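Removed from the display is one protein chain of the complex; every other protein chain stays in position.
Labels run A, B and C following the written order; every chain starts at residue 1.
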Amino acid sequence: MAQKTPEQINEDLLRPLSGTSGRYLIVLAFLAGIVIAALCSFFWQVYAGLGVSGLRSPVFWGFYITNFVFWIGLSHAGTLISAILRLANATWRRPVTRCAEVITVFALSIGATFPVIHLGRPWLAFWLFPYPSERGIWPNIRSPLLWDFFAINTYLISSVTFLLLPMLPDLALVRDRAAGWKKKVYSVLALGWTGTPKQWNRLERAMHIMAIAVIPVAVSVHSIVSWDFAMAPVPMWHSTIFAPYFVAGAIFSGIAALILAMACLRKFLHLEEYLLPIHFENLGKLLLVMSLLWFYFVFAERLTAWYGNDPSEMTVFWVTQTGSFSPLFWLMVLCNFVIPFPLLAIKKTRTILGTSIASVTVVIGMWLERYLIIVPSLSHKYLPYSWGTYRPTWVELTITAGTFAAMVMLYMIFSKLVPIISIWELKVGLREEAHPAPALAPSHTQPNEVGAD
Amino acid sequence: MNALRSAGVNRDNIVVMSDEPFEEYSFGHAEPSVAMPWLAVLGGLVGGTGGFLLARLTQVAYPIVTGGMPIVAPFPTAIVTYELTMLGAVLTTIVTLLITAKIPKWKQELYDPEVTRGKILIAVIDPADDARADLEDRLRNAGADEIKSTGRFSAI
Amino acid sequence: MAHQWGMVIDLDRCTGCAACVVACHAENNISTVGEDQAARGRAKHWIRVERYYEGEFPDVRVKFMPVLCQQCDAAPCEPVCPTFASYHTIEGLNGQVYNRCIGTRYCANACPYNVRFFNFYNPEWDKPLNLQLNPDVSVRSVGIMEKCTFCVQRIKASEIQAEAEKRAVKDGEIQPACVQSCSPHAMVFGDLSDPQSEVSRLARSSRGTKLLGELGTQPKVTYLQRESWHGAENA
Partner (left out) sequence: MSRSNLGLKRCLRVTVFLGMIILVLSLLDRTSPAQDTAPPPQTMTQSSPIFTPAHRTVMDAVREFFGSRQKPVQPIAYTHKVHLANGMQCTDCHVGVDRGPDARIPSVNFCMTCHQVIATDKPEIKKLAAYRARGEDIPWQRVYGFLPSAHVKFNHAPHIRAGVDCAQCHGDMTKQTVAVRMVDHTMGFCVQCHREKNVSVDCVACHY
């Protein structure tokens, strides 16, 4: 990277914007097909009723809420990690931040649609919004769903701006190279960025403040998502550990998603010289820590349930440990711990391939974890007479597939529209590498300040 | 830059544009700082107050019969207050950024696409006619690649 | 003081005949979903008779327990509803406002008794069965929750009648459909805020227990039973 000149950086990172290959379009069309199928499924569900899904009494929440928690969790990939790395001033973060933040914005948007998708009457979803109505009714702020509403919207607004603000200089860069209608679009998007010292100064300070603000927001979002469950007196839900457990899981799956996204970008956009093995190794270490943390949380949660020996909790406990949900449970442990742990712990396998494999299993495992939190508990509540089971139908499967397709599709489109690696931050890094910082950070009184007024 | 300054050009009349931040140089620090963190805190306070009022007063303003159950409760109020505090802080930061950095501004009088090719634009706004030649010389001596004159000077 | 409607169910009297279930369906326009949907867990019974077996064959005892909405005083279903569709009425019922329900089904998850039911499809009555619908009770459409109301339409009718006659509602005047149809007189309904009412006297009985009372839901349905019955507590 150090050998690269700024011109080369521009050229390399803007290359994906210049054209699309046939293969790209085919993949895009394929993904769009899945998304359209999911949309049709959703409208069919609205038209016919939720009966077309596999939901039933007493498992009133199934795939949709699983997906909701999963996607919101995945959204912790970006803004949170990027903010932490920014604050810690980790220099290796520079090529990573933007592709992480994009995951947040898209995953969060996708996740936030699920509470609407799963509603019995989705056309009335706006009743969650506190607006003055002639009916004289206000939403119930005691409901955790209202907290979700506030938290997710705050997080979404923060994440979008956290992504967009440092994108302005790069949008200006694209603007100056584009022609025709594209130039007009990028001109609007770049908000007239010119790069005066004032703008740079404000941007960096604003990003610093945003990074500070966005970390507690991200933590609160997944805490609140966990409280959707922990507030209800359902066996194994009603737990104080849920908030940190969910946040840890969210970061865990988020890092995995980020590694996957980076591996794909590296391969398909030929960014081998920007996304280096060191990035994967560093993120792999983080993933390893989170894997251990995840294991610790699962152990702690299960241990307290087991020692407490509450009959209703033990029912759920055994049904996941040895009962009908046990294959999924042990698959989850395999995916979240048994496979990634050695892959990430051994330096030799902490390669790009190794971390990518670990990430794939973690994403699968974390999806299973969300599922195993929701369904076994709901299907085995207190009165055995009303126990039930749950199996998704094609409607839920299509919608779930559609969201994964939508995620990839949005990511693909985005990487064709905006440089997926922050060009100006890379250049700053380049310069700092060339001239170690202390030598070139004179204070106001240093020699450069010749012409004192 | 320094050359211009030594020529006695007023600081306010010098425009600098670059494609990456140059904090190390004097012009990187030339801007009077804005108390951005404090503005963010202020915005957070406004947001928090709004959130608190939303969670507490508006609930009371819409009296829903709840058979003795609480309409407002402390924990949810705290959560909503917290979220709106953060939202207020974030939005204030953005607004401060946009206002103080003078964006969005789509009509550019002085700009050159060369900036994003890695060059640094240094311009003097409306120099006195007799000083033009002198300034050009000074810029050239300071290592300027290219000097354009558009009623103003710009050295790149 | 407003009425606090409550119920007592004497399990020692219950024969498990399920007349209450049938009466409830007829009174409250509860749609039947058909064999197939019932097998898929979409059946709706605002009251159900749970059967629990004790002992090994042939020495088996069967226990019947009619379970309906317990109209909890500290109901888990109420605070979780984002739109106040599920809320506490002045008379202590767990109200369900159908038109306000957007179908999050959160209340049904929070309910430990599983007595909240969701309309997975729009209910349908083949002609001429639609003529049997009770005009005093709404027909719930697709996408909303429904549950036992303690036959609030009967409560309202009695209250309006009493008000027209300028008197108080008498004890025993109001009978929900299940109580009315209970031939062994295992169910008693009345005002818990009136200490002299039959339901209050029975609720104070030493045989009384609350279903899942340990969860702190403070149900307004009291179950009477002669001996401690593990099925109710440890289920």
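Please note the rule applied: a contact is a pair of C-beta atoms (placed from the backbone, for glycine too) under 8 Å apart; a residue touches a chain by one contact, two chains touch by 3 or more.
These figures come from a predicted structure and were not determined experimentally.
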Among the chains you can see, which ones touch the chain that has been omitted?
A, B, C
Touch criterion as defined above, residue of A:Tyr24, A:Phe268 or A:Trp394 at the omitted chain
A:Trp394
Return the single residue from C:Trp46, C:Tyr106 or C:Tyr121 that touches the missing chain.
C:Tyr121
Of C:Ile30, C:Cys77, C:Val115 or C:Val139, which one is in contact with the hidden chain?
C:Val139
So that we can see where the missing chain sits, which residues of chain B does it touch?
63-65, 67
In the full complex, which bits of chain C touch the chain not displayed? Write them out.
34, 36-37, 40, 84, 87, 89-90, 93, 95, 97-100, 121-122, 124, 136-142, 149, 152-153, 156, 160, 163-164
Which residues does chain A use to touch the chain missing from this display?
39-40, 43-44, 46-49, 51-52, 123, 125-126, 131-136, 393-394
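Just so we're on the same page, only the chains that are shown with their structure count from here on.
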At what distance in angstrom does the C-alpha mean of chain B lie from that of chain A?
28
Hey, how far is the Cα centre of chain B from the one of chain C, in Å?
62
List, in ascending order, every residue of chain C touching at least 2 other chains.
79, 84, 87
Set of chain B residues in contact with two or more other chains:
64, 73
Over in the complex, which chain A residues touch chain B? Could you list them?
6-7, 10, 130, 136-138, 141-143, 146-147, 150-151, 153-154, 157-158, 161, 165, 168-169, 172-173, 175-177, 187-188, 191-206, 209-210, 213-214, 216-217, 220, 224, 424, 427-428, 431, 440-442, 444, 448-451, 453
Quick one: which bits of chain B touch chain C in the complex? Just the residue numbers, please.
64-69, 73
Contacts from chain A onto chain C in the complex sit at residues 48-51, 55-61, 115, 118-122, 124-125, 127-128, 137-140, 142-146, 149, 228, 231-234, 311-312, 378, 381-386, 388-389
